[in-house]
Structures are given as C-alpha cells and as structure tokens.
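With one protein chain removed, the remaining protein chains of the complex are shown where they sit.
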Amino acid sequence: MLIDQEVVLNEILGSADLGMRKLVLKGPIAQEARPGQFVHLQVGPTLDPLLRRPISIAAIDPECQEITLLYRIKGKGTELLSKAGPGQKLNLLGPLGKGFTLPDKGELWLVAGGIGAFPLHALAAAAKKQGLTVRLFWGGENRSLLECSGLAMWEELGLPIYLSTLDGSCGKKGLVTELLQEFLQEYRQSSPSPAAAGEPVLQVAACGPPGMMQAVTVQCLQAGWPVEVSLEEHMACGLGACLGCVVTLQDQQGQVRRAKVCQDGPVFRGEEVVWNASC
Amino acid sequence: MLIDQEVVLNEILGSADLGMRKLVLKGPIAQEARPGQFVHLQVGPTLDPLLRRPISIAAIDPECQEITLLYRIKGKGTELLSKAGPGQKLNLLGPLGKGFTLPDKGELWLVAGGIGAFPLHALAAAAKKQGLTVRLFWGGENRSLLECSGLAMWEELGLPIYLSTLDGSCGKKGLVTELLQEFLQEYRQSSPSPAAAGEPVLQVAACGPPGMMQAVTVQCLQAGWPVEVSLEEHMACGLGACLGCVVTLQDQQGQVRRAKVCQDGPVFRGEEVVWNASC
Amino acid sequence: MPPVDFRTPLAGLNLRNPLITCSGTYGFGEEYQEYCPPEALGAITVKGITPEPRLGNPLPRITETPGGMLNAVGLENPGLEEFLCSYLPRLQKLPTAVIINISGFAVEDYVQMARALQSDCGLAAIEVNISCPNVKHGGMHFGTDPQSAREVIAAVKRETDLPVIAKLSPNVTDIVAMARAVESGGADAVSLINTLLGMSIDIDKRRPFLANIFGGLSGPAIRPVAVRMVWQVAQAVQIPIIGMGGIIEWQDAVEFMLAGASAVSIGTGNFVNPRAPLTILAGIEQYCRKNGLASSRDLVGLAQR
Partner (left out) sequence: MPPVDFRTPLAGLNLRNPLITCSGTYGFGEEYQEYCPPEALGAITVKGITPEPRLGNPLPRITETPGGMLNAVGLENPGLEEFLCSYLPRLQKLPTAVIINISGFAVEDYVQMARALQSDCGLAAIEVNISCPNVKHGGMHFGTDPQSAREVIAAVKRETDLPVIAKLSPNVTDIVAMARAVESGGADAVSLINTLLGMSIDIDKRRPFLANIFGGLSGPAIRPVAVRMVWQVAQAVQIPIIGMGGIIEWQDAVEFMLAGASAVSIGTGNFVNPRAPLTILAGIEQYCRKNGLASSRDLVGLAQR
C-alpha cells in the first residue's frame, strides 16, 4: 500500500556514534507485513533526496499496528530520516517484495553479518511463534557494533545466540562462517543426514555482505541444507518497473536470467544466485 | 556576516489561513542591523530549495541580541521555513543592503501597502527612538490582512496609524495613496513649504507593490518632500555578484544605469527609480 | 460546473486524457496496478523492446543525483517475439491505449520490428526510441543526426500502419532540426525528451558509479531543458508533442502543456509517487476550473501566445 504512517519513535540504537536508529511506525502495514519484506520510504518533503529509501521490516506487531525498522545512517537520505520526530508522518510504500519462507517445523538457523541481522529479526520472532527451533549466528566487527545493531532486541527473543567478532571483543574471534561451520559439522553427527530426513529438518536464512552470503550458501549446500539469502540493490521504483535492482539467477541447467530484488526478492534461494555476475 | 542563528520563536501571526509568520532569531546580527536591511536565509538543509531567501529585518533588539522577521508563506521556501522550530539553527547571510536614511529631526511618514509594512516597522522604532514625529499610512485588502501582518506590533509602538482597506473593513475605504494625499494637502497648509524650510522637515519612506510605490513617489515629489522606497527583486547571491536583482535608475540628466537591489538597495530614492523599465 | 474535458486526440489516437507513462518507468502496465492502474491513463508506454532479448547492463544501474537520477539499464527486455507472445495478450485486454517503445542498433532492427507491429495486433502506436543513451554501441547516432533519424522514421512508417511517434534525444545541438527531420520522415508525433547523457563518480571507490560509466539523467533536474525543447519544437513543427522530463507535480505537467505539449508523460515521477499520474490529472482539472478552461486541450501552447 501507499500510505502516510505516524512515527511512534525514532531513537538512537546503542551509542550515538555508530549512527544506528530504531524507527517504529504506526499503521495498517503491520497487518500485511511478512518477515523479509521491506518498505520504500519517502525520507523528506522536498525533491532532494528524490528517490525513496528501502528499509527492511525488523519487527511486526499487528496487535499494536506497529512495524519496527532498524537502520544505519549512511548518507543524506537516512540522515534526513533520523530527523523525523514522533507524531510526524512518513510516506511509506509497502510492504514490498517476497519474504523468507517460514518452514512449518524443524530447525531454522539464522546467519547474520553486521546489520544484516535487521531483516532476520522479524523472521526469528515469527519462527519462534511457529514453535521452530531457532538459532542465531551473528558476526560483526566488534562488540559495540553488535550491541548498537539491536543485540538487546535479540536477547528479548530468548533464543540461542552465537556471536563472532573480528577483534574477539565478544563471542568467537573470527568470521561468522567459521562459527557456522562448526555447528554444521556438529549437527551432521548429532542428527539425521539431509538425505535420510525426507523433507529438510534444517533450513538456513542469511543476510549480510554478498561475500558472506555466498560463503554461507556454499557451506549449506555442501551440508545439504536449503538456504535463503536476502539481497540488496539500489532501487528506484521498488515495484519491478524500472529494472534498476536486478540480480542474476541461474537454474539447474545453468541458464541465466535476471530477477528483480524489489519484486522477486529481496529473498532468494542461495543456490540460484549468480554471485558477482560478470554480465 | 554568515552565521547560524538560533530560532527563538517562529509563530503564526494572526489567523493561520493567511500564512503570516513571526520569526525571532538570536545572534550577533542584531548588533549590526539597521532598518531597511535584510537577511538572506537558508531555509532548508538540502539542495531543494537551492537558493537562499531574502527577508527584511522587521525589528532589531541589540540588547537581547534578537532580530524579528515577518514573512508570508508564499511557496516552498517560506513553507519550509515555517517548519523551523525554537532551538533550531538557521544559516543567515546579513545584514545585507543599505537601509533607510534616518533623518535626525522633523517628521517621518511611512507609507505601507500590504506586507510592505514589514521592513517599515524597524524604521518606525528607530525613528521614534530618535525623537522624530512618525506616522504610518497603511493600506491593505481588508482588516484581517492588516491584523495578520503585525498591526498589534505597530500599535505597541504607540504612534499615529492611519489605515485604509479596499473593502472598508477598517480605516478609510480605498487606496493608501488617497489617504496620503489628504494628509499631504493638510500638511502643506499647516506647515512651511519645502522651499521655505531649508532642509526638508518631512521625509517619506514607502514599501509595497511597485505601482503603489510609484504613485507615492509622484505624490511626494509634487509636494516637494523626499521619498525613499524599498524594492524587491529575485535574488541569488545577495551580495552584488550575480546581477540577478538589478533595478534601472536614472539621474537628473535622464541617463539610465543599473543598480543592484541587494547591494545598492533595497532602499532607493523614489525619483531615481525607473518604474516598469522597458529595457 | 461541467467536468473538464480531458479527451486528447493525438497522432490519430483518441486518448481518454493527456496523461501517459514513460517507457521504462511503468514496466508493462501491471506493476502499478494497485497505485495507478493503466485504465486511469490516456496511454501507457511499455519498456523499450529490441528484436532480440537483452540482459541489459551489469549493476549498479541506477544512482541518485541532485533533483534527478542516472540510469543505465541497457535496454533489458524480453525481445520482440517474447513480448508479442507473453506480454501483448494481456496488454490487448486493457481499455487503455498501449504504446510500444522500440529500440535498435541498425535501421534493419527497427524495420524488422515495425513489420511485426500492425494496427490489428492491439497496440495503439509505436514510439521509436532513437535516443536511448545507455547502450554503449550505436543507438546514440540515430538520435543525433537528422538525416539518419529521418531515415529510421521513414523506414518504420513504410512497414507499419500504426501511428509512429519519434522519441528524440536532448543530447543534440539543434533539437528543432531533429524534430523537423522526423516530421519530414513521416512521424505522427514527437516525444520530448529522453534522458540527458550524464555520469557520476563514487569518490570512495574512485571509479564511475554506474557499471556502464555513462547513464541517462532524468527527473526534475532536467525539466528546464525539456520545457525549453518542447517550446522550441512547438514553434517549428505541425505534429503534436508528448512532453516529458521531470514531471512530478501537476504544476510541472501544466508547464509542459502551456509550452506546447499536447500530452504529458510521467517517468521518474512514478518512482517518487506511484500515484503521480492520478494526482497530476486531478491538479490539471483544478487548474482548468480555476482558469475557466473547458478542456485540457485549451492549455496547449497557451504561453506561446
């Protein structure tokens, strides 16, 4: 839908210097939104910036008619967005895109790189509600980045969280993919092989830098578990009309085609994505 | 100077529907400003609108370091300006231009058309301080326009105010120039002729629509009193560099030349202005 | 007060109203269904079609600029055959005029497509894009040389019985010469303007922002150039003008019509406000009312008089 929704709060997340913000908006979009979808936001009243800004939906509360967006101030658009105070109306287009697929049973592992955790938060909440076993593997530069990216919100969900940081300031020192690898091996021993188990008992959803998502995809495919990734591209229309946000996909036959991140995504099956496509 | 000054208040003047605003700014410009000068305001943080907006200084309070601007919401620039709340900083360039000349004795008559009263208010206050006899002749469409354009502020100055409105809703029904004409004739009888009095005992300052200022100029010149007018033109630089705001002047010999409203004005001697210049 | 008459005769078509959507900004008519359905518009123009399917340019393809945006989509499209099989059937059902936009890299490309596009296939008109600046090779020169522009249009006219609209590039010294050329080539109307060729550089990566280096500049930033070209061309040719370039608000559309455009087309504006064309139509109605004009046709070229 295209609608003005009221800002409930737009506050600093963690310490100010990292420029992370939590934005809660009230309105009917909360009824429709599904995990992995995003909204296309008009950040200001003038022609500068001209285009809308896509932001993932990090939490959905249909009862209170509230959606929560977590964002990092990157440039002038998000800078302007951070100035929007409670009571002010923002024009939203959404919810847009196809979200994550929510398995009806089994385990769901979430793998996040940095602020890639934002869209996964809504998925985690939904999966818990569904009674799935959910784990979060989350890697970042250091403790403060994770803390400022909503770690507290995750802890509220009360699910197992495994952290890694490059500087070891919290969790395991190193990459989140290393963390994931250990657990995948462990899991392989402890539980039925993908082959044995008819339908997959474990699914993975990842969001983060492209390189990280590619690595996670490879890991999961090797282990035999299905993986979904949430992609980012520069967007104009958000509706599949401008072809600005395409990603290159290939089918089993290696036949390549374009898909639109805004409309066909932002969530795709890891194996169909052609990472760093040359064309 | 070029400086960020804090908004003390930015409130509706009179009834909201006329879109008149009173903006008080705190800062050192109050020390330098003289009646008739203006400031060139950055109305927003982005590139839209791109250019600054010129607004006259309507009141100067060096003690409190405050200047007061009165403005009418005309388009997107002033619309955006009206959103600036107390505490917010606005970037100002000014005070700019040459103000009105303040006679050291005698009478000063102010003739205003509509919101042309804005710049005259600062002049009236200074002239009263100087001990001059000051009168205001103010014409507008109707009562509500005058009330919403700061009539109350004028009354605080406690000087004789003569109003005219097109619909007769307050003061004399008709044009302010008709009002002025009566007083000029009266004054002629009651007081020494301009010729007799060595230096002029009466000076006139006018601001309003060009046609009105032209008429006032003619009236005063016929009566033999010096008159100053405050002009408006679209401005880019405000400093005399872009030549966007020129006015055509002519000397006694009828020799025409251009002058810059921003730098050489906005106040000019009525007789030197070439009204509706063809070139 | 009677409703404002929006009917817009244009190049033999009878449009419901003067609002059109720009090629490449409104997809194939389905994408905006929820916000601004094709039925509400005078016409829609589909994404540029080429003889063969194209994957288009690598990413990034778009970036924002002050008051505008750059795009280098590179004519990604399903190709003519696929368009006719998979897209046209649904488009035919629309109660709105559908304009196909065709692009090519040789006169033969245009001719081949024109041959397959006739009035019986359910399309309203062919917009010939001789100006899409995004494709590195060719394309550009048709749009910048009057003689070849004339030839392409004439060749297309020979092959089809559909009205032919020539879409001109603003990246020329003399837009009037281009307009006269396509008029003499038989064009039934001109679309003004396509994007200005531009680029921007990512100062962190220290390389061009777009993978294609160059892109087409669109949006409000280019409106003064577009209005100027509509004004100049309106004085020079007899055929109607479809005005486009940075129309966001209804005031912008009125500006184009006062300059001489018989219809206006919304492009980047759709991205800013998916309902833009409807908002603009309502605004034009208000404006006509306020100014006592019975028809939006009365606006056309009014500022020229």
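Think of it as A, B and C in the order they're written, each chain with its own count starting at 1.
Criterion: a contact is a pair of C-beta atoms (placed from the backbone, for glycine too) under 8 Å apart; a residue touches a chain by one contact, two chains touch by 3 or more.
On a predicted model such as this, the values are computed, not experimentally measured, just so you know.
Interchain touches from the omitted chain, evaluated on the whole complex, reach A, B, C. For the options C:N77, C:T96 or C:T144, the residue in contact with the chain missing from this view is C:T144. Across C:R7, C:R115 or C:R207, the residue that sits in touch with the chain not pictured is C:R207.
Looking at chain C, the residues touching the absent chain are 65-68, 70, 144, 171-174, 196-201, 203, 206-208, 213-215, 217, 219-225, 227-228, 231, 246, 251, 254-255, 258-259, 287, 302-303.
The chain not displayed touches chain A at residues 47-48.
Counting the whole complex, the residues of chain B in touch with the unshown chain are 1-2, 42, 47-52, 93, 233-248, 256, 258, 263, 277-279.
By definition in this document, only the chains that are shown with their structure count from here on.
Using CA-based centroids throughout, the chain positioned farthest away from chain C is B. C-beta contact counts were set side by side for A-C and B-C; A-C has more. The mean-CA centres of chain A and chain B are about 57 angstrom from one another, to the nearest whole unit.
Shown for chain C are the residues that touch two or more other chains, namely 66-67. Each of residues 47-48 in chain B touches at least two other chains.
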